[in-house]
Each structure stands twice: as C-alpha cells, then as structure tokens.
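Structure, as structure tokens:
Excluded from the complex is one protein chain; the other protein chains are retained at their positions.
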Amino acid sequence: MSEPNPSVIVAGASGYAGALAAELVWRHPRLELAAATSRTHAGVRLDRLYPRYRIPVELTELDLDTIEEVDAAIVGYPSGAAASVVAGMRGLGLAVVDLSADFRLREIPIYQKWYGDHGEPDLLTNAVYGLTELEHARIRDAGLVANPGCYPTASLLALAPLAERGLIDSVVIDAKSGISGAGREGGERDSFVSVTENLVPYGAEGHRHLPEIEQELARLAPPGQWSGRVTFVPHRVALDQGLLASCYVDLAEPIGPEGLAQLFAERYADEPFVEVVEAPPGVRDVRETNLCRICAVSIGERRAAVFAAIDNLWKGAAGQAVQNLNLMLGLDQSEGLL
Amino acid sequence: MSEPNPSVIVAGASGYAGALAAELVWRHPRLELAAATSRTHAGVRLDRLYPRYRIPVELTELDLDTIEEVDAAIVGYPSGAAASVVAGMRGLGLAVVDLSADFRLREIPIYQKWYGDHGEPDLLTNAVYGLTELEHARIRDAGLVANPGCYPTASLLALAPLAERGLIDSVVIDAKSGISGAGREGGERDSFVSVTENLVPYGAEGHRHLPEIEQELARLAPPGQWSGRVTFVPHRVALDQGLLASCYVDLAEPIGPEGLAQLFAERYADEPFVEVVEAPPGVRDVRETNLCRICAVSIGERRAAVFAAIDNLWKGAAGQAVQNLNLMLGLDQSEGLL
Amino acid sequence: MSEPNPSVIVAGASGYAGALAAELVWRHPRLELAAATSRTHAGVRLDRLYPRYRIPVELTELDLDTIEEVDAAIVGYPSGAAASVVAGMRGLGLAVVDLSADFRLREIPIYQKWYGDHGEPDLLTNAVYGLTELEHARIRDAGLVANPGCYPTASLLALAPLAERGLIDSVVIDAKSGISGAGREGGERDSFVSVTENLVPYGAEGHRHLPEIEQELARLAPPGQWSGRVTFVPHRVALDQGLLASCYVDLAEPIGPEGLAQLFAERYADEPFVEVVEAPPGVRDVRETNLCRICAVSIGERRAAVFAAIDNLWKGAAGQAVQNLNLMLGLDQSEGLL
Partner (left out) sequence: MSEPNPSVIVAGASGYAGALAAELVWRHPRLELAAATSRTHAGVRLDRLYPRYRIPVELTELDLDTIEEVDAAIVGYPSGAAASVVAGMRGLGLAVVDLSADFRLREIPIYQKWYGDHGEPDLLTNAVYGLTELEHARIRDAGLVANPGCYPTASLLALAPLAERGLIDSVVIDAKSGISGAGREGGERDSFVSVTENLVPYGAEGHRHLPEIEQELARLAPPGQWSGRVTFVPHRVALDQGLLASCYVDLAEPIGPEGLAQLFAERYADEPFVEVVEAPPGVRDVRETNLCRICAVSIGERRAAVFAAIDNLWKGAAGQAVQNLNLMLGLDQSEGLL
C-alpha cells in the first residue's frame, strides 16, 4: 500500500502568491490541500476571487487549534505578520515554507531597518534560505524555509556562478518586474491607468531586497573574498507576471567568453528549472512556469552581463515554494510544477 | 482694452475627469483657472498627482464663502455628492458644468433607482443636458449644464441622426470602454493585473447609463415615434483612455447605404468635433482629443451598424465640459481644445 | 500489452495555430508527434521560433511520399492551400483535422465567394464540421474534420441552445478577438504600435466567418424554423489570446430568466470544456485553456444576451483540433488538454 499524500495548508491564500500556491498544491499529484485560509476573504471560493484559477475551494479562517493531521504549510502573510503564524505552525510540527521576508535576513538589525520589529527571532537560527538551486541539501533537512524574494531569486541565480568563484568585484543589478510583484493591495499606484504605457524606476536610494541579495552573495563568495559592492535598482514595467534581472558585473579577474559560457552551463547542468540559453531571454518565455532562463554575455575583458528571466509569481514566489516543499517532504523537486 | 478672461474653478480636481478639466482650463487661452480643489488631496500639486500633466497648481479645499470674482465652475464630484456643491455655486451666480449624473436624468424616480436620493431636485428644471452637438443653443443660454456620461456621449452621437428622423425601431449598443472611465478609486477590479489581457462584459442586467441614453433618444425622436427598445451592454477593455460604441439598429424603414451616408454627413457637417468617416474608427485615432469619429454601415435592408469612437476622458467627460463651458461663456466651442 | 500511441503529423506548424497544435500533440500523453512541418521554416526548432513553447522538435518539409505509419494529421495551412494537402493525406488513409476553412462551408459557391476556387470539392461530402460539443458522434466516425473558425466556435456555442429550440428570431453578434487570431503574417496592421491602446471594428460589411455561422445556425434549428437574420461584426482588441462573442438575440418566444438559465445549464451539463457561469466571463479566465465560458442574460421579455469567452488559439483553433482528434482516435476528448 502506498502512503497517503502529505497534507498541506496554504495560509494567506487570497494574495497573489498565496492564491497561486493554493492552486499549485490543489492540482499537485502528490500533495493534498488541507485548507486555504484568508484573514480577509474567508467564505469566498478561490476560483471566484481569481476566475483564472480552477481551484473550487472556499477560503476559511485559519485556526491553528483545529489543525490536525496536517504535514506542512505554505504561509503567504505579509512580512511582519508571518512570523507568529509560522511559529505557531512550527510548534505543531509542521514543515513550513514562508513566502514573507520574516526569516530571510540573518541579522535582526538589518531586518528591523527594513521591516520593523521581528516577533520570532529564535526561529531564525534554523530557517534555511530557500533559493532551491543553491541549497538542495539544507532545504531537504529543513523544518522552516524562508522563500526568497522575487528580485533576489532572479539576481542570485544570475550571479551565483560568479559569486561562488569569487569573481564579482562589483555589480549593478537593473531589475524589471511585472506589477503582480507588488501584491494585491497596490491601489492607485498599481491601477491599469497608472501602469499601462509606463515604465518607472523606484527604490534607487534603497530597496528591501538589496540586503537580501547582499547577504546571500556574501555567503556564496569564498571566505574573505566578498567586497560587498552591489547596486540594485528595480523598475516597474507594464507586465502582469514576469521579472528580468540585468546584472552588470565588474569581474575580479578575466574569464573570457568561453570560460563564462562553460561556468554557467556546468553550474546549472543538473537543474531542471534553470536553463542557460545563448540569447538573452524574454520574460514571456518563462511565463506561467517555474523556469529561470539565464544568458551570460562577456563584455570586454573585465565585465560580464548576466540576464535572468523568471515569472515573479512562480519561480519568484509560489512555484519556488512548492519546489522547496517538495524537497522538504522527500518528493522530487519538480513534482507538480511541470 | 480687451475684457479679462473668465475665471473658472474646477472642484473635485483629483479624480481622472476633474484633473483633466483642470489641466484643460489651466492651458486654455481664454480662461483663467481660479482654483482646483479636492476633498482628499488638498495641498498636493496636480502635476505631482498626475505627472503626465503640466499644471503646476496646488489643490486646495473648496470654500464657497471665499469665492470671489469667479465666473464659472466645472464640478467633478461623484454622483450624489455633486448636487449640493452645484447648488451653492449656482446660488453665487456661477455658470456650472457638472460632470456627475446629478442633473442628467429628468425624472427623479429614475435618478433615485440608480443613484439614491437627490438633494437638489429644484435645480433640475433649468439644467441642460450637455451633449454639445445636439444642444448648442440651449447650452449657450444655460446656467447649469449636466455633462453627459461617457457611454451616452458616444452612443447618442452615433444614434442621433437616426433618432431624429424616427428611424430607430430597436437598438443594441455594445459598448467598450477603457479603464479610466471607472474613475480613480477602482481598487483591485481596476488593477493592472486584473485588467491586462482581459476583456469583460458587465452591467448586462442594467447599467445606470441606460436610462440616460433612453431619455435622450426619446427626446430626440419625432413626437410619438419612440418605441424605447434599447439594449445597452458595456465591456471593460484593457485600454487606458478610449471608448467605442457599436450600435446595431433595426431600422423603422429602409434607408439604403447612400441615404445613410448622406444622413450622417449632413447632420455633422458643421461640427468640428464630429468626424464622419468611411472605415470604422479605432479608439487610438481619437486618443487625447475631443473628437468623436463615426462610421455608419448599412447591413441588409433594415439594419445599420453605427460605430462611434471617443476618448472617454475628453469628449466623454472633461473635454466636452470645456466645450460646453466655452459656449456658456460666449466663446467658440473649440477654444482650448485643438 | 498496451497498443502504441497513435502517431500524428502536424503540417503547417510554423503559424500560430499550427505551432500550438504541435506543442499540444508533443506533450500529449496518448499521442506521438511524428513530425512538425513547415513550408517556410524547415530546419528551425519550434522552441526557437516560439521560445514560449517547450517542444524541442525541428521543423521539416512535408513529404507525403515518405510518410509511413502515421495515423493522423492536423493541418495548419492557410485556407485555399490546405485542400490539396488534406486530399493527399486522406488518400494515404490518415485521419485529418483541418484548421483552415477549406472544408467548413457546404456550398461551393459560398466558399468561392469568400476564399476563391476550391481544389477538392469531392472531399466536402464526408467532412464533418468539428464544433466538438455539437457533433460528438459524427466526429468520432469522421475521417476528415473541418475545425471551425475562432469566431464561429464562440458564437455557435453561445447560440446553439437557443438555435436548437428554434428560439432565435434574429441575432447580432458583436465579437472581439485578440490579435493572434489574425495569424502570424499580419505585418504593420498587427504590429504592437498599431494595436496597443487601440480597439477597432472591422468587416462590418461582411466577414468570411459569417456564412460559417449562418450555415451552422440554420442546420441546428428545427426544420423550417430558421429565418437567417444574423449580423456579425468582429473587433480587434489589444489582446494576445482571447475571444469574446457578445450575442444579442431577439427571441422567437419568451423564455424568461429561469428558463434561459436552465436551458444553458442542461445543454452543457456533460461538457467538460463548456462552463455555464453566472457572471459574464472575462477572456483572461480561459486563457491558455480549451474552455468556453458562457453566460446567458435575460433582457426584457423577448431579448437575451449570451456571452461566450474562449482562447482563440485553444478552443478556437489548436485546442479544439486536438479535442476532435482525440474523438476520432477513440480517446477521451479531454486527453492532453487539461
């Protein structure tokens, strides 16, 4: 007899990322959706709230006291609000993937600077930063995975092969994201009228995904080799789903076009969701998929441009959450995502 | 010595239509903008709220007690809230163009059905329905003009030549509007994510612009000839500004392709803002203009299709308001609109 | 021992519909893609021509002489060019779904009026018009299925329940389609610059999908009850994939809101790809699916509005082709389409 499928709760399923996570779990061949919860839309069926989805499940209110026989959770709460829910779930023994920033940053003061007080600092110690391709082993053993932000996901996948070799002297990340990345409550700023035919840089003086990128680049670099010079500027573009990170690296030493191509090809040779391609990828090419397409271009002797395209709601949020959950639950990382 | 330019206040200038009205008055060669007011954004400069506009004027709170030497006003308040402001202004002797529905419907019970209580029913008597091309003379003499809704503007311009001749037996109006027509506070429904790559019918069971269209078609028809069979279904399309009314008329009697072409050409021969064209117009062709482009097509013996394209914020709201104000103030109707 | 999967060739796979058909066959769990051919792009890998697709198959030139052990074909040639290819394939015994108009119209003179000479009139006799939900049994037995046009698919699914009961006295179909419906070679008319922020009616004097709709409505109606009064006006909207048919029916007799709802609910109760919904559907809700969502609204006593939304490349072309092929090959109609 086969074992029953693991049972998964998606908490905070009325937001863009949470809703997609619920949809993905619901149609997953090896997971059971125990419940999809919402603080604001309990009583509404998810396929009514999002007619593009097929999940005929009514949102309920989260009640940790009545959770039984649930194995895992994906938490889609806003940063700041997630920590206590995650703590409650961890106390019940659930494996948790948290979509918020609450467990991404290792240093509490840095978290506080960008997000405010942190309610559960003790949990940080065991949380694993869930950029799947860079942390397979640790994610498999983790009880709590901090799902990366959408910008860091694309940026780090673009830069990891260089960072791991100590090749990054300095980097400019010019990132462009579709509007769904801003979440469901954007108001006038995210209205169709404000967004269409527009393209706007923002956060040039500092964006909260910058410390996340810096932290992980420093961790990836060989000991003592990280200089920490990262400029990150996001742009809002008139897209629904899609994110492109254009990364311009001043190389610590020359590597050459062939060396660059080989480095990226080898690094991701075994990764089903990272495709190293020859021409710069368009975000449309990875829409509604968990793929990250990367193209590295040598520019003169000491500079390289690396472009990484993802769907911000998939590989940048809910897709990667399921990918991580698959690993935590002993499944193949691509189950339910192809 | 020339007379000073009339002084105009735009009240409710933070919404889409009110803001454009303020911009148009501000750059108008024969009008002076006395003030642009907002209940919600006082203290904000309009070109900061709408960086696409050039008007460097700070929004203020409306205070009728301090108004002096103002000749006219355009009121951009929501339906229901406009009536009392308009009444106050009329009491001060201002010529007023009201963008709301508060003075469009002649029958109070019909108004109440769609909009709720009416605060100033006495003012209705002297209000003129401001579809400029159909009411030049009365608008010139009016103290209060009810600016038509965007859907009625396009629909009535498309249908008036037929209605005036008693040629409409029945009509289906399939209308499509850009998202700015819904106003500034649309929330999630009007977010880029909800709108892009989408196209949705709404209001098929009844839309509040329907009684406005019915009222005016009945008024335009020769006495005793109006049957009143109008079906009106609006659709939301992924456009910023633009509105198309596709009108399918069952003709009361045959008119033929040549008769149809001649009827429309003659009806609008002297109208600078109505262009009768041979091929169905695209909304892009009239974007950011006060034009209405109309094409009438004969379909068999007893049916005609008439297409009218406008910019919903211009001819469908603020542009027509300035056109009407021009007439009320004794100026050429196209001043400041070309 | 299980039988081998049927082997399918997709001819004309470089166009929008043909390419999607190839992608769908390639990933179909019960079909094998024998070849994807193109007259213009032989030698190119399909996932290079369309980076959004995953099919790593190189386009080849079609050579009927070397076809062996192929069971079926989907033909994506332009109307006029398809007939001879289809004839050759039928001669070899292949089951064929033809995406063109070459076998849709029963009357050669009508075909000639819209498309020019017909090369294979003899094949018409046995061709089945493949609007799947209306022809399950005949499609199962067919050797040649004429896949319906995108506009007729949505329009006929919207109107069939009424037509079959003889309830249509007259109908206006105001249809809106995304740009992919125009095919890959649109040139300047289909450029982003021409399309964005635009919305244009076309073909009001006559569109070649009109005779197709008329033919099938007449066939669906009870004997002697069809009056043939159909007005069909398509509109081009700034969408990639998506088609909405807004159908306004003058009813031959009153049916009432409940009767209308029941009629549609019952008619499509067993159809996995037709969903009768309560609120008018948006095209985004069915994007990248084979679904048709329909909403019928009663308007007064003698009029009904029926809205049908499809993805023009899926249910309006390649998706329905695979649905038909499934039936022809003895598979469940939804295999490979969910």
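All chains are identified by letter, namely A, B and C, in their written order; residue positions are counted from 1 within each chain.
Here, a contact is a pair of C-beta atoms (placed from the backbone, for glycine too) under 8 Å apart; a residue touches a chain by one contact, two chains touch by 3 or more.
Because the structure is predicted, anything quoted here is derived from the model rather than measured.
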Residue among A:E107, A:D141 or A:E197 that touches the chain left out of view: A:E197
Selected residue (touches chain absent from view) among A:S191, A:S246 or A:T289: A:S246
Identified contact with the non-displayed chain, of A:H28, A:H118, A:R287 or A:K315: A:R287
Absent-chain interface as seen on subunit B, which is shown: 51-52, 196-197, 281-282, 284-285, 287-288
Positions on subunit C contacted by the hidden chain, ascending: 16, 179-180, 184-188, 190-197, 238-240
Those residues of subunit A which, in the complete complex, touch the missing chain: 170, 172, 174, 176, 196-202, 204-205, 231, 233, 235, 237-242, 244, 246, 248, 250, 280-284, 287, 295, 297, 299-300, 303, 305, 307
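Just so we're on the same page, only the chains that are shown with their structure count from here on.
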Identifier of the chain whose CA centre is least distant from the whole-structure CA centre: C
Same vs different contact residues, subunit A with subunit B, by half of numbers used: same
Geometric centre distance via CA averages, subunit C-subunit A, whole Å: 38
Approximate Å spacing (C-alpha centroids) for the pair subunit A, subunit B: 46
Sequence positions of subunit B contacting 2 or more other chains: 196-197, 238-240
